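The complex is shown incomplete by one protein chain, all other protein chains being positioned as in the whole.
Here the chain labels run A and B in written order, and each chain numbers its own residues starting at 1.
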Amino acid sequence: MNPTSQHTPSQRPFPRREILLFGGLALVVLAVFASMGPAYATRMMVEAACYAILALGLTIQWGYAGQFNAGIMGFVALGGFSSTFFSIPVNHAFWASDLPGRLGWVLLAIVAAVALVFAVSRIDRLGVPRWLRTLVTVLVALVAYLVVISWLRSVTGDIESQVDFIGGLGLPVWLGWIVGGVLAGGIGYLIGHICLGLRSDYLVIATLGIAEIIKAFLKNSDWLTRGTATISPLPWPVPDPGEVGFVTARALYFCVTAVLIAAIFFLLHRAYHAPWGRMIRAIRDNEVSAAAMGKSINRRRQEIFVFGCILMGLGGAVLTSFTGIFDPQGYLPLNHTFLVLVMVILGGPGNNLGTLFGAVLVYVIWIMSGPLALALMHLVTALGGDWFGWQPGNLDSRALQARVFVIGLLILMVLRFAPRGMIPERIAQHD
Amino acid sequence: MPLLEAIDVHGGYGGMNILNGVDMAIEADEIGVIVGPNGAGKSTMLKAVFGLLTITGGEIRLRGDPITNLAPHKLVERGMGFVPQEKNIFPSLSVAENLEMGAFLKPGTVSRLKRQIYDIFPPLYDKRHQPAGELSGGQRQMVAMGRALMNEPSVLLLDEPTAGLSPRYMNEIFEQVKRISATGVGVLMVEQNAKQALRIAHRGFVLAAGQNRFTDSGEALLADPQVAKSFLGG
Partner (left out) sequence: MNELIYFFNYVVVAGSVTGCIYAMGAIGVTLIYSILRFAHFAHADMMTLGAFVVLLLTLAFPHAGDSLGLPTAIVMLPLAMIFTSLVAVGIDRVFYQPLRAHGVKPIVMVIASLGVTLMLQGLIRLFSGTGAESLYVEARKAIFRIELPGVTRPIIITEPQVILFVVTLVAVIGLHLFLTRARLGKAMRAMSDNPDLARASGINTKLIITLTWVIAGSLATLAGTLLSLDVAFKPDLSFFLLLPIFAAAIVGGVGHPYGAIAGGFLVGFAETLAVFNWSVLLRPLRDSLPSWLELPNNLALVGTEYKIVVPFFILIAVLVWRPTGLFKGKVI
């Protein structure tokens, strides 16, 4: 590191770069307001704010601790499900039938089966040889699994055929947001517990896998989520457009997200300058010397990972509520994982302001690039048709693919030419 | 003209200077021995010669040609061999394959040279199909040296070839070094067993804090009471 880049907080230079960049960003946003109208622009700003929450989650994991989470989509979907489940109206037909009772029994059976398997896995303490214990455990687990799963299948099948799906809880939506964060954090805890001690590549594979599994579960559990039939509309925590008009409603929603982001910033700032944050920075800047601080380094890494996942669950919940529809198939690795990645590495991994900047900038570009890509596709196919007789149909989906390509290229370019982002995090020396 | 010559070499790792002006020269068929306290920069000097770190000042010449900051594989082509202090074998390759890798640039000579190496280090012949990672420390040193010799080097750089060896193996290795140098190979070697090493050295270099403290023939250094007092343990 260049020794002149050391700064103690008291002698920070005037943040000219930050002010210039944010000023430019404000101009861009104003231009969108002017050209696309306030309804469109407020929608874009709310979505950008939701993405900023996701990006802050990733910047904590990647920028603070070098953990790369490739499964943001899964945490987003989990948050989205939670906000949906808590906020949509109660399905009275379901609760009036005998199905809740039966579902309850199956859930009890699952708990009992887990307890049984766990107990059997301990019989080596009674003097049973270990190989026999393992064999018996596997057999018992297999049978218990098959029994429970067939009961579950029969109950969920009945739910689908008799009452469509179990409906929601009809509770305030923010409750669902909180639980969404908690659920995501729980999954993050499990994954982190398994993978954080291992090579960083393993975390990538595991998060990638868990995200697809969460999505597959939400997509195929029609009894719980209506699956591909989707759920809409989703209630908002503020008056919805029907009551106060699009612009006002969206502006109010934006205020809610802004408050959330401010709260997250405040929390991060406090934590960053507390002993916890100093240790985190020591881990990031110099893993070797941090390791000398003892075993708690793994605990800290675990905490960072879980905290990042909580933010992703929360951001996903807020985003899904705003979208107004819960469609498990709408969660895509491109939109909900890689876009966030681009935001973070472009903005400045580990730098909260940079991440916020990256989130808004990339989201604006992303939204505006849709029509652009389509126009470009028309041009290319016109030329391609003239020159090679290439006549692709379905231009919309192909334009989308052109954006996939560009996002990939963008990731590679940033890694190569601006690996520390537009607002780089200053890394101090600790020796 | 010396075979290998280092003039006022400066260099280090990432801005940190470890070598602050080292001079060295050996002729063909000579043994040069570098001794000095831990952390003096002995290994760093060998790495600098072999192009493994960037030299910021000074020059290195092979037979009069400047080779400063040449990439290692270029130096191998020019007949230089290097045995690092640690991680100096391919653990999952068999002994024979380790040797073959040494002659990677001269595939035609492999079988003849392998026979020569087995003559020099007979224990390796019995173990030739065993993964090198399963050998004892002394046998690994033999594999490491054998690998470097397979390229028929004219200059051999050895970093502590006797580290961790019993006195019997140590003497064995020194005997081999003598024999190798007698065939016209210049040997530059770092040694912790300073007294025994200086005994076979034509040239001795005592390094401390990245600089030559004493430079003389091996015998003269052994005889010098000051060297004995500060570097050879009385």
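Here is the rule we use: a residue touches a chain if its C-beta (ideal position, glycine included) is under 8 Å from a C-beta of that chain, and two chains touch if they have at least 3 such contacts.
Just so it is clear, the structure is predicted and the values come from calculations on it, not from any experiment.
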Omitted chain's touching partners, listed by label: A, B
Residue among A:V179, A:C195 or A:I423 touching the omitted chain: A:C195
Per the touch definition above, residue among B:K87, B:R112 or B:R168 touching the missing chain: B:K87
Which of B:T44, B:T68 or B:N151 contacts the chain that the document leaves out: B:N151
Among B:M101, B:I120, B:A163 or B:I200, the residue in touch with the chain that has been omitted: B:M101
Positions on chain B contacted by the hidden chain, ascending: 50, 52, 72-73, 76-77, 82, 84, 87-93, 97-98, 100-102, 104-105, 107, 147, 151
Where the missing chain touches chain A, by residue: 66, 68, 70, 142, 145-146, 150, 153, 194-195, 198-202, 204-206, 208-210, 212-213, 216-217, 219-220, 334, 338, 341, 345, 392-394, 397-398, 401-412, 415-416, 419
